[in-house]
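A single protein chain has been omitted; all remaining protein chains appear in their positions.
This part shows chain A:
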Amino acid sequence: MQRRTALKQLFFIAGGIVLFPSCWGGANKASIALRKLYINAEQENLLAEIVESIIPETDSPGGKALHLHLFVLKMIDDCHNEGDQQVFVQGLKDWDQEMNNSLGQSYLVKIEQDKEHPLFDFFMMTKRRVIQGYLNSAYVMKNKLIYELVPGRYNGYAKV
């Protein structure tokens, strides 16, 4: 691969978010510009690990490779109210502190199944955005569940 192409792919992901390595933007900041959320690099990394646990890499890319953690940050930052944003930031902090909380999947399922769990709201908000980002990712729409921009047909009696 040409070095230039590789760089382009590194810095530009679908959706037009420009990624800067954290060393460019001063120490310990999230790698994308956020307007409301205060997230440091460690928290971003933690989120990436949570996201990867939700959608792991298999024979196809997982959450981290698809930058779904950045998508989650973007959506929580732009599309949620302040209350949600507080829950989200607090959730990341608590997760961090309780850590070494496991990132094991059984731990995540335990949260999901317990509405009283202190991290339940945080986790479900994150998970919803991860799933949205995954199903609407260029990777999935081009390779797995193909999105047709121009179907050019309609059949109301397609055989299953």
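Rule of thumb we're sticking to: a residue touches a chain if its C-beta (ideal position, glycine included) is under 8 Å from a C-beta of that chain, and two chains touch if they have at least 3 such contacts; residues count from 1.
Criterion: contacts and distances are computed from a predicted model.
Engineer: Just to verify: the chain that's not displayed, which of "Branched-chain amino acid transport system ATP-binding protein", "STAS domain-containing protein", "GMC family oxidoreductase" or "ABC transporter permease" does UniProt list as its protein name?
Structural biologist: The missing chain's protein name, per its UniProt entry, is "GMC family oxidoreductase".
Engineer: Return the single residue from A:Leu34, A:Val89 or A:Met141 that touches the missing chain.
Structural biologist: For the chain that is not drawn, the touching residue is A:Met141.
Engineer: On chain A, where is the contact patch with the chain that was removed from view?
Structural biologist: 14-17, 53-56, 58, 62, 74-75, 78-81, 105, 108-109, 112, 127, 131-138, 140-141, 144-145, 147, 149-160
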